[in-house]
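Note that this is a trimmed complex: some chains were dropped, and none of the rest were shifted.
Note that the chains take the letters A, B and C in the order they are written out, and that residue 1 is the start of every chain.
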């Protein structure tokens, strides 16, 4: 029997933890194979604390960031985590990488995909990766791209929560109840030694989305993760 | 065992057919009790063909519209259809009717609700009813409204497709596969003798939404009905 | 031969001058019968200068405003100007007035209609009148409204320029070259003794829209008036 699979495209090596950790842990616990691609380490732009250490170099930052991300991935139950080391601030995304990601879509054949919001005035890499991850999905659907490999279908794409949602024109339409996965997400969060200032911030995000999940469903829940869908959901029943 | 229930709030007595007929028939066939409220007959604004008959009066138009709607409801398997006769162009919506609708929400306790789009430059009644149906749902959630009757939870609200979607800032986020219910919807449509010019129009709408449903899911389907959600969906798994 | 006709629905008695004066004068000069309805005099909210005169009363303000508007209408070549004296700040708009305006639509049978922008945080009357004028047009299209009188077709509705366009989410899609009618518009503007502070403001608006009209057409022009359309234009050729 084929396993269910999902693909998370993360601009920097910690994004998947803050923004998709609950979804990953929840699905992994249900037997899904979740693949995470970290396009860069966020070594220049998202490692302030590490850079304050004496004698720090770009390579050391990358290496620490990789260890942190691998540890987090282990807590979440990620099946495969890849580091493409494309640089950050700005990230460098060309046609070769586009095809590499399209090929990964075809290898993984995900039932859903997650990536960044379309807009973010605080983070140009996130914006670039959002468009890029969506375009790679389209290439993976194209029959003339590597015709020997079967195309993918039309997996839904979820855009995960940016740091300051309202400033990013990001409007959540889906709240996932991650209460059962929260311990794993929190453990993964605590692997991010270089960004300790964000631990409580994203714990509060989860609590707020939890309260909102309760409001929107009429059924109380504790921790939530919110996403914006790119495409309409196709369903056979409502409610 | 409690039956599943749904509530459709229709401004004029034919709207539920064109816009929600597939959802109604599909859920009715699955054993749901679907209640439809027609707030008016659309006797002034949506009965052009009837008014071309000699000797027509407001009462005759209403009466013919009611018969048509009842026939359509029968084809769709509607459990309860109500005609509130509030007038149209403009529809008259006051506090008493708001409470009456809130009470109906509490009586039906729907798992989902459907009504009109928020904006529609072609139809001021639709706009008024959309806000009204949403407000009644809020009143039905209020503990201080008729405290002796239990409040409702937070049923999702779907806004059905207006006649010219792009002009109404209406963006579908949900496509329901109504292929299995299509024959019933078409039969219901054909009950609308006064609006024969719309039969093929809404058949084509269903076919277009069907193609789009296939595109968005990767699985072909024939007939679809599309909706815009008012609130985020709360889920326990993605995909 | 039937004359071409147009209808301008103005919240206060000076709005048609600042916002539609060029369109009125241009079409009147081309032989159109333009009807202007001033729903109120703007006696409370748009007559600051008059209220600074000693001994002023509401009736005196209305009377001065009517004379000013009639003088302006004469300069523009308005065929019929009506004052409905519905009060302002807030304007009072009920079902009776809605039907009265619908009946006027049917009497005038306009080839185009003009009224206020949908939003305006500076002027709640303008917002109310915009919705009201659009709804009356819809009623006038309803076969069941006064069935003895023929319904109107679907005249385009133009929303004229508010005082601070960007704050009103108003985006012009049509620029009318009013250069040939400018002298008349300026003369009409100068009839507005109570709002002299706006004369130069709206002269500059006309010059700016003129420059923009040149930019958008590639053909220089001097004075323009800009509008936002409510409905798509239906055409038989492009360009």
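In this section, a contact is a pair of C-beta atoms (placed from the backbone, for glycine too) under 8 Å apart; a residue touches a chain by one contact, two chains touch by 3 or more.
Just so you know, these numbers come straight off a predicted model, no measurement behind them.
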* Hey, this file places 3 copies; any idea how many the whole complex holds? -> 6
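By definition in this document, only the chains that are shown with their structure count from here on.
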* Asked: Is the way these chains touch best called a line, a ring, a star, complete, or other?
  -> line
* Structure fact -> Across the interface between the identical copies chain B and chain C, with over half of residue numbers shared counting as same and under half as different, the residues used are different
* Structure fact -> centroid check, CA-based, most central chain -> B
* Asked: If you average the CA atoms of chain A and of chain C, how many Å lie between those two points?
  -> 52
* To do: For chain B and chain C, let me know how many angstrom lie between their CA-based centres, rounded off.
  => 37
* **Multi-chain contact residues (two or more partners), chain C** => none
* Could you pull out which chain B residues touch chain C in their complex? => 43-48, 51-52, 56, 58, 61, 88-90, 92, 121-124, 167
* Asked: For the complex, which residues does chain C have touching chain B?
  -> 95, 98, 131, 134-135, 138-139, 141-145, 147, 230-232
* **chain A residues touching chain B - in the complex, by the definition given at the top** => 4, 6, 23, 26-27, 30, 111-112, 152-156, 158, 172-177, 212-213, 215-219, 221, 224, 226-227, 229, 231-239
